[in-house]
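Report on one structure; see the data block that follows.
Only one protein chain is missing from this complex, and each of the others stays in its spot.
The block that comes next holds subunit A.
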Amino acid sequence: MAASSRAQVLRLYRALLRESQRFSAYNYRTYAIRRIRDAFRENKNIEDSEKIEELLNKAKENLEVIQRQV
């Protein structure tokens, strides 16, 4: 993976986890953190750049969902 997109992925990952910590409801907070970690782990070996972009876009959308609710 190109250095810039690796940095991008890590940035998004950290932002997602950070925002998820702000859920006041225990079950939403724990789910978000768990699901984010598992999803990034599951996809960590993807090489195809188109697929990576698609996943990053999905991650960005999910980040916005979380931001609207915390």
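Operating definition for what follows: a contact is a pair of C-beta atoms (placed from the backbone, for glycine too) under 8 Å apart; a residue touches a chain by one contact, two chains touch by 3 or more; residues count from 1.
Convention: contacts and distances are computed from a predicted model.
Q: Considering the UniProt annotation of the chain absent from this complex, which name among "Cysteine desulfurase", "Large ribosomal subunit protein mL40", "Aldehyde dehydrogenase domain-containing protein" or "ADP-ribosylation factor-like protein 15" applies?
A: The record names the chain that does not appear here as "Cysteine desulfurase".
Q: Thinking of the whole complex, not just what is shown, which of A:Ser5, A:Thr30 or A:Asn57 touches the missing chain?
A: A:Thr30
Q: Against the chain that's been left off, what residues of subunit A make contact? List them.
A: Touch set of subunit A with respect to the missing chain: 23-28, 30-32, 35, 38, 62, 65-66, 68-69.
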